[in-house]
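Every protein chain except one is present and positioned as in the full complex.
Just so it is clear, A and B label the chains in written order, and each chain counts residues from 1 on its own.
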Amino acid sequence: MADNMRFIGQDVLRREDEYLLRGQGRFVDDLVVPTDTLHLGFVLSPHAHARIAAIDVAQAAALDGVVAVLTGDDIAEFVQPIVAEIEFPGYIRHGRDVVARDIVRFVGEAVAVAVCESAYVAQDAIELVDVDYEILPAAVRLETATDPGMPQVHAEIDNNLIFEGRFTTDGVDAAFAGAPHVLKERFRSGRVGGVPIEPRGCLAIPEHGDSLLFYSSTQVPHLLRTALAQYTGADESKIRVVVPEVGGGFGTKAQIYPEEFVTFALARHFRQPVKWMQDRREELLTDIHARDHLYEVEVAFDDDGVVQGLRAEIWTNGGAYSTLPFGCTLETTGGARMIVGPYRITEYAYVARAVATHTAPAGAYRGVAQPTCFMAIEGMMDRIARALKLDPAEVRLRNMVPTAELPWTNVVGVRYDTGSFVESLQRAMTMIDYSGFRTRQPADRLVDGKYRGIGICSFTEVSGTGAPGWRARGLVRMPGFDSGIVKVEPTGKVTAYVSHAHAGQGHYTTFAQVVADALGADLEDVNIIEGDTAATPYGTNTFASRSAVTGGGALLRAGDKVKQKIRRIAADMLEAAVEDVVVEGGRAYVAGVAQHGLSFKQVAETAYAMNNQSLPEGETFGLEDTDFYDPPLVTMANAVHIAQVAVDAADCRVEIERYVVVHDCGRIINPTIVDGQIQGGIAQGIGEALMEEMVYDDMGQFQNATLLDYLLPTSEDLPNFEIEHIESPSIDNVGGFKGVGEGGLIGAVPAVLNGVADALCDLGVNINRKPLKPSVILKLMREARERQT
Amino acid sequence: MTGKTEVSVTVNGRKRHAMVEPRMLLVDFLRHELGMTGTHIGCEHGVCGACTVLLDGRTARSCLHFAVAVDGAEIETVEGMAGRDQLHPIQEAFHQHHALQCGYCTAGFLMTTVELLKRDPDPDEADIRRALTNNVCRCTGYANIIKAVAAAAAAIRAQS
Partner (left out) sequence: MKPAPFDFRAPPDLAGVLDLLAEYGEDSRVLAGGQSLVPLMNLRMVQPAMLISINRCDDLDTIARQDDRLICGARVRQAAAEESELVQQDCPLLAAALPYVGGQANRNRGTVCGSLAHADPLAELPAVALALDAEMHVATRSGRRRIAARDFFVGELDTALQPGEFLEAVAFQRQDADERCAFLELGNRRHGFAVAGLALRLGVQSGRCVMASVAVMGGGATARRISAVEAALEGTLIDEIAVAAAVAALSEAVVPPVDVHADAEYRRHALGVLLERALRSEEER
């Protein structure tokens, strides 16, 4: 497949750029809407847990420009309660009304919707809806929500324990009993959100018959379409979902949200276009949250620092509802399964629990539990090193699976087909002059009023998850495959359709590179179409670092099929043997006799019966083919991040002074785009490590629902990044690609935390939580000082 | 009481007017009244910078202005930067350096860069990071944006 790679691996500049730079890219709110479009405004609950005693919509409905105000009971006639379809032992299903009917379960849950003639009036209308709440006590904290007597979020979920999963190898107790050393630690991660700069929105336009055109700022057009049909009763074949430009997804837009169902249903009901745009406050309140996690981890290790056994008790806060389509167990099972990382840990036991609370529902945000599980295991690696007075990098090297032993299946059954755990760590250490830094580093770490440390994260990144991988996580209705259609048009140009949707990753460019190589076409002649369910084949769509693996794989296969057809037709036209026909650069020619060949256009004209040439015997008309790709279980990438940090001894602020990455995502399609993904992920990771946190008070009141109070990192908070690549092509999948979308974020959180821990280790400061705001660091430093006296 | 009034502004050199409510934000005026959707909304509280335009030659948060309050002003938006066939040097530099991914925040960065380079034609990395610190990007991590701005500065200096 793709024997001569002219374009895969090249730094092709992006074709997306020009129209985005000119301001011509159309995001949902940029779409020109019909003049009779109705605008929605949602009334949001100000309480974390309450019974809706009464809703009076009369005043709101009477406002000029308001068409209707609907309650949860009204909406329930159009939309069934949504249910995350997880089948997993220990998981308790529960449903969610898309607009609350009886009980509200988190601040920000919708209780009514105003349908208005303008977005401005919608904001006026929602203020006039009078809701009578009976406030109920709320269970907010991960640590206490499952205690006896706590208010239950759902009647069917006892003690708010939505899910509990267990696993153990047979020898883990013996490993702990027999090991000379055991260390235990508790890691606490604060809640964060993806916070894309474009908030969510959608636009539903009824068309002929019962058809409806649905634009949404989504990462999952096909999954969305199926869900819309499933929960509203509409015919799936009459729904077209189109993804316009999307201003950042990061997993938050891979969920399917209540507002999408409501917008869709009301467009059908009113037979008018209906639009909804979220504002930033709503985005922070209601887009999925993530990483409200607690890990209690124990490692047993020998005198050389080699881990003999690992135990983990993992708690994840799932919020008030299990979200579509991943449910709230994705983080739970993700952390539990990914924590062993690149290490040879063969005795392992975990208990992993997802807890319901009266807070915003959790979901898939870039990294999905890997930032937190690596925070834990990488934090333990450093603790082992400190306990034994070994170097932390050395401890990791002693624990890693050597490349020569790959393929290797880890203790939970995840296969690492290829990789470069040891090589990437060694290379990263060279890049940052690790040994030089250690040599110069004073015992007290203090130089020029700053504590300086170096933090490592060596990790694996799960990517390209196929159906078996989703089943292993309990997601029984997640397809897993993706699809591609490659077509040569009558004029010889190439159109390729793929079941993905972009949100900034450059698919139009990278998929074109893949198709051009698969087919033997010129890059300029290839056009990619995605994000349109009327045009593109069905697939699992775009999240969890999958598009290169599944989309690339499907396009390689489909492209190859078309290439073979080109060869057959050309052979016939050239009176040559098929084996002698080479397809390259948009031409098919006899090997060694380049001038004896045909352009794609000439071949296509035969395929489309537009000349006097007949098709070869048995050949069908047209010049296109479809293929699918479902990768095996998962495709594991790996990387190492090393951060050199400086903690100001006086004001406790953290600066990242140097940051190096060695990344292995298998065969790289476009190195610059890969680097861009890594850089963006690192930025989010540094934000998460140092300043981002969604804060609820004990009553479940969200404290920081604006960007004044939820701080995102800016250009002055981030360093330059030094990134190098190793390519260990996957041997398990078509194309050899591995995903890279999440790696930047996964590595940054532990690297920064470990850097701060290293910087402050002489003070006895224990870094086991995030974010490390300056006030947190001060507190930890003072506690350490008190412990020492 | 809050009937519509006429607003006249010059946008990218062209006189434009419309009848709007006083509360219509300048960003909505540009986007929905004038159909110029290149400028985007990210927060409506002046923090993210996605809505940045030039107002009488200086950057302004168009989400924090009412159209009626800037009646008579000269506004420049991203749509005015490129020529028909050629991108502005700053835009070209963003393209060459992969300084955009989703593109949603990009117009704001372009406008801020225009102002920066007018004021300081040869900024160093720290100057650039300082100038861009009030534009938030969630996709790129800024490193390529910084490089693009430096390259744009060099290209513009070379032109003059």
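One rule holds for everything that comes next: a residue touches a chain if its C-beta (ideal position, glycine included) is under 8 Å from a C-beta of that chain, and two chains touch if they have at least 3 such contacts.
None of the values given here were measured: they were computed from a predicted structure.
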Contacting the left-out chain in the complete assembly, out of A:Glu18, A:Asp279 or A:Asp433: A:Asp279
Touch with the omitted chain, as defined above, among A:His358, A:Arg557 or A:Lys773: A:Lys773
Option from B:Glu33, B:Glu74 or B:Glu115 whose C-beta touches the chain left out: B:Glu115
Those residues of chain A which, in the complete complex, touch the missing chain: 119-120, 123-124, 127, 279-281, 650-653, 690-691, 693, 695, 703-704, 706, 708-709, 711, 713-714, 716-717, 773-775, 778-779, 782
On chain B, residues whose C-beta touches the chain left out of the figure: 1-2, 5, 21-23, 25, 28, 44-46, 49, 52, 55, 58-61, 63-66, 68-71, 112, 115, 130-131, 133-135
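FYI, only the chains that are shown with their structure count from here on.
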Residues of chain B touching chain A in the complex: 21, 23-24, 31, 35-45, 47-48, 50, 77-79, 81-82, 87, 91, 94-96, 98, 100-107, 110, 128-130, 132-146
Of all residues in chain A, those that touch chain B in their complex: 13-14, 16-18, 20-27, 29-30, 32, 120, 194-199, 245-248, 250, 279-280, 503-506, 672-673, 675-676, 679-684, 706-708, 712, 714-716, 718, 720-721, 744
